[in-house]
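The complex is shown incomplete by one protein chain, all other protein chains being positioned as in the whole.
Labels A, B and C are assigned to the chains in the order they are written; within every chain, residues are numbered from 1.
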Amino acid sequence: MKVEQFKIDESNHQHKNEHQRKFDYVAADVANLDEVLQKLAAFNITIPSWALGTGGTRFGRFSGGGEPRSLEEKIEDVGVIHALNRSSDSVSLHIPWDIPENAASIKALAAQVGLRFDAVNSNTFQDQKDQQLSYKFGSLHHVDKAVRKQAVEHNIQVIKYGVELGSNALSVWLSDGSNFPGQLNFRKAFQNTLESLKEIYEALPDDWKVWVEYKPYEPNFYSTTIGDWGQSLLLANKLGAKASTLVDLGHHLPNTNIEQIVALLLMEGKLAGFHFNDSKYGDDDLTVGSINPYQLYLIFNELVEGMDARGMNHAKDLGWMIDASHNVKDPVEDLLQSVEAIKIAYAQALIVDRAALLEAQNNNDVVRAQEIIQEAYRTDVRPLVAEARLRQGGALKPVEAYRQLAVREELIKERGSKTVATGL
Amino acid sequence: MKVEQFKIDESNHQHKNEHQRKFDYVAADVANLDEVLQKLAAFNITIPSWALGTGGTRFGRFSGGGEPRSLEEKIEDVGVIHALNRSSDSVSLHIPWDIPENAASIKALAAQVGLRFDAVNSNTFQDQKDQQLSYKFGSLHHVDKAVRKQAVEHNIQVIKYGVELGSNALSVWLSDGSNFPGQLNFRKAFQNTLESLKEIYEALPDDWKVWVEYKPYEPNFYSTTIGDWGQSLLLANKLGAKASTLVDLGHHLPNTNIEQIVALLLMEGKLAGFHFNDSKYGDDDLTVGSINPYQLYLIFNELVEGMDARGMNHAKDLGWMIDASHNVKDPVEDLLQSVEAIKIAYAQALIVDRAALLEAQNNNDVVRAQEIIQEAYRTDVRPLVAEARLRQGGALKPVEAYRQLAVREELIKERGSKTVATGL
Amino acid sequence: MKVEQFKIDESNHQHKNEHQRKFDYVAADVANLDEVLQKLAAFNITIPSWALGTGGTRFGRFSGGGEPRSLEEKIEDVGVIHALNRSSDSVSLHIPWDIPENAASIKALAAQVGLRFDAVNSNTFQDQKDQQLSYKFGSLHHVDKAVRKQAVEHNIQVIKYGVELGSNALSVWLSDGSNFPGQLNFRKAFQNTLESLKEIYEALPDDWKVWVEYKPYEPNFYSTTIGDWGQSLLLANKLGAKASTLVDLGHHLPNTNIEQIVALLLMEGKLAGFHFNDSKYGDDDLTVGSINPYQLYLIFNELVEGMDARGMNHAKDLGWMIDASHNVKDPVEDLLQSVEAIKIAYAQALIVDRAALLEAQNNNDVVRAQEIIQEAYRTDVRPLVAEARLRQGGALKPVEAYRQLAVREELIKERGSKTVATGL
Partner (left out) sequence: MKVEQFKIDESNHQHKNEHQRKFDYVAADVANLDEVLQKLAAFNITIPSWALGTGGTRFGRFSGGGEPRSLEEKIEDVGVIHALNRSSDSVSLHIPWDIPENAASIKALAAQVGLRFDAVNSNTFQDQKDQQLSYKFGSLHHVDKAVRKQAVEHNIQVIKYGVELGSNALSVWLSDGSNFPGQLNFRKAFQNTLESLKEIYEALPDDWKVWVEYKPYEPNFYSTTIGDWGQSLLLANKLGAKASTLVDLGHHLPNTNIEQIVALLLMEGKLAGFHFNDSKYGDDDLTVGSINPYQLYLIFNELVEGMDARGMNHAKDLGWMIDASHNVKDPVEDLLQSVEAIKIAYAQALIVDRAALLEAQNNNDVVRAQEIIQEAYRTDVRPLVAEARLRQGGALKPVEAYRQLAVREELIKERGSKTVATGL
């Protein structure tokens, strides 16, 4: 299944005039229009290989049809997304769910639909068939050196797969933690984790990074050994320059000011990037921007200001990835909505009047600062995002085009209506 | 596998003197000793059939060995628990995980180990093989009348199973809800739920009750159609006298004052009973009393005061059940710990100096009220709980006895080390 | 200080062309334009008399200049707000902070600036000088009947003041609660509150309502006797048709789905109205729409749908009031921002494609439902709100006009730079 360009063009044709009217209207008020459009065009968000199938909870999973049955089919699906939105030019693999048996052919396949491979992800939160030692009580933090060793070796293996695919970062999420007071010695667990990460760090190629993710709870419900940004940063600082902290938007306690954390990690040069999603209660893994789009915008506001202050390249100097679970939506549609929400937030952040904001801040003019921040947010920037997409050959309305082109129906025809993709 | 009485007696023998010393010490200060011991002896907590196997999360499940492979084996396990603690004289079945093909023989089997059947539980949060319509978008609240009908009929079927087993209550937990703003019309969802519950209510035998459980989130992450006690009570009041509200301790937003809710439901005559567990973050389903034992005690403090005010029988007039997930513990040990924690909290509540507390409250003597409340809590009542158990033939130290008697090893021998029980 | 119409017109003149261009653009896509503009014009939000001064916290208060020193000056300030935004045509008084010594003259004064009097508010959360009995341990829930009587009489007195002013609702917020486990008997506290409210209810004139507010904590930090919507609704149902539940957006536990509560209260015919503000942590009393504008919109989405389903008049059938604290902003500017945020959310809710949404919901088309909900939200409706204001003589840009006209400077000149308004 491949979405052909002419079909996208056809789809765009019907919306052309309407789009032009809207774009002209919004563009008239954007001082730095070309720059905004260029930045939007350059900004891509990685699709994780496990997000192409229907997700579930511990209470069950309601699979949809036409889910990818192999790594090849997952790449096919990301290809569809990228063809439609021109903003998802890479895939992030999860080992062992997506072991690339033949890296060269997988790379070639991906290249055919314009994709490259972003960070690779290890998995020590589940036991695999024929695995020697269990991760029931953790992996890199385990009291038993042998388990730690097994987990370290798995991570090194993942790096190897990544090297073959052209990746240059290892993303580590540890579920290691405890369910009950007394179960764990926090200090030793931290130190074991550090020791294990050091061994993995040593195995990193020169141009590689390791991203240390944090999460306060789930699947452990009393403590998590890398539980917050402070713990992740502590580890990253002890590891060295190649290590940094990965922020998953759903991995925070209620009411956390995430944008402040983002600003400080950027300040420290230790922000690795993002796993995007949205949530109301915990790690709900909902569509990006579906619950609190203003928070997403405030995060991008910090990113734009902070990256510019450090002279960073928005598109390339951080990792941008979606990490969500699609329990009740078609995964492809969900991902298209997520990417759109991210780019809208990014566009809003790009048009903030920074000089005026700085002045308001320096005068403690709180009312004015809010007006400036909300002026950009309340602006309907969708035509800007659509224009950038259009110029790259994408669809003006990706979700609508996906439906018109009956992609899912086609996939079901090819793959069947009862397929189940690997993943959560 | 059955734990024979003489083995328990042997185990007790070694602790006898030590226990007697401790009991005498504590008993000396308990004014209403006989009453306390009688109430403790009469107080049983139901074991749910799905709690005998290792639980898991969406990230995985690490099964233990010797898990029950059938309803018969689950009853066997509850029999072990009850033999040891003499406080778990009933089982709560979950349909369709535990369909009793031959009710008479199952009842007989249970009776052999001193067990009866408590509330039966329906399941419309998962799709079963060969199920005609899907519950992906809900069951009793569904926009499609046909799905609602299917779910209603399932509940009526569950009642029938329950009648055969001698149960007299249907426990309904609905996962119905929505993941995204806009997905659901809250009002219509509520009204559909009410309509469906009315049909189920009509099918209740005369001496039956229906318990309406509430939960704020999971597996739906934007809204749950029966999301809090207010919504459950609204439904229960519209349904009638047989309907009441079931409180699961883990089903509350952060910082909720659960004991106040309990007191008010009791006041209204609408408290059905409890699903006991403990939690730090959400519906963590941890061992009762492992995270916040003081809260558990405060709840029992309200229960004792409130039930006495209404002249209720502590043991019989509410439903008492554990509902937990045993991800890293032997389920039987976990359940023994949970029951112990409940009985400790109950014992503490029984020895509160109610007359003094009332006087302090009437004088707004907040310091004194706290002293009275904490006096009972800080008392080490374990010897009281143990004595009540001992008098009924239970083990002085249930967990220790379970290990000494090598029950799990025996179960693994019988059932194998790779069994997986039905359930979450 | 009065803002003269010609000055507003002058201010508007400079923005006229720009506004017209924007309005024409947005209006082109609004099917029900006239209806939307009429509804926006009719929609007013009451200003509470205590919101005209700088607020504070227990850690201190940093007063601004030119704060109103009397009820007359407060009315003057609301007059300024209403002149600018044409959306704040009423004041809500707080007794005893604003006792109207001469009701007739106060009414006349208010009428001069186009204002009427909305709900009156009682205060039993503070002790007043020369008050006989203390509210340290509560008021309507107090263990001492004499204290309850005093509090009941105060509320009746407040009703009398309200009658003279032309109000027709009493708004009751009780801080009654407890700080420590054991301090209070929850059941008796509830029953005392009910008894007290019944006495107040009896004193209500025929065409009056009583609005029962709820709040989970602060200033009491263990329990609040009317702590959540379920408790308020229970009371309102026991009181009768004149009693209903008032929703303050900041009075919820973390992660509460407020829009669902709103929908259900509407369904029950028991929603009194709103105290608007925004918050990130607790009852932060921040500017409306400054923290989570999407949530505000989702609430209005329920309101529009639910009120229409009951054939209610949006503007008149519920109470709409701001209740915020202005710790670091000029209170008038803060209120102008709050009213603007409310009207933006309302406008967005008015343009939701309800037929399409209903269809998507009936098809469980979750992706489409989200698209529809977000289509309205992402639309920049500010020109619609501005147009409605313009047509009524208000300022196109109220905050900007307020600054250009140097209102605050004028007030400081009149009142001094060290005034402190009554209130929190």
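Simple rule for what comes next: a residue touches a chain if its C-beta (ideal position, glycine included) is under 8 Å from a C-beta of that chain, and two chains touch if they have at least 3 such contacts.
Predicted model, so just to flag it, every value in this text is computed and none were measured.
**Q** Can you pull out the displayed chains that the omitted chain is in contact with?
**A** Spelled out, the missing chain touches these shown chains: A, B, C.
**Q** Write down which of C:49, C:193, C:287 or C:370 is the residue touching the left-out chain.
**A** Touching the chain that is not displayed is residue C:287.
**Q** From the listed residues B:52, B:143, B:328 or B:421, report the one that touches the chain absent from this view.
**A** B:328
**Q** For the chain left off this view, which of B:137, B:190, B:281 or B:346 is in contact with it?
**A** Reading the full complex, the residue touching the unseen chain is B:281.
**Q** May I ask which residue of B:133, B:163, B:366 or B:420 touches the chain that does not appear here?
**A** B:366
**Q** Even though one chain is hidden, which residues of chain C still touch it in the full complex?
**A** Against the left-out chain, chain C lists 55-60, 62, 125-127, 134-137, 175, 179-181, 183, 216-219, 221-222, 254, 279-282, 284-287, 290-291, 325, 327-329, 424.
**Q** Mind listing the chain B residues that contact the chain we can't see here?
**A** With respect to the unshown chain, the touching residues of chain B are 25, 254-255, 257, 280-281, 287, 289-295, 328-330, 333-334, 337, 344, 364, 366-367, 370-371, 374, 377-380, 382, 399.
**Q** Since one chain has been left out of the picture, which residues of chain A touch it in the full complex?
**A** 136-137, 143, 178-187, 190-191, 216-217, 222-223, 227-231, 233-234, 253-257, 259-260, 263-264, 266-268, 294, 298, 301-302, 305-306, 309, 357-358, 360-362, 364, 366, 369-370, 372-373
The working rule: only the chains that are shown with their structure count from here on.
**Q** Could you tell me which residues belong to chain B and also touch two or more other chains?
**A** Touching at least two other chains: 136-137, 179-181, 183, 216-217, 222, 254.
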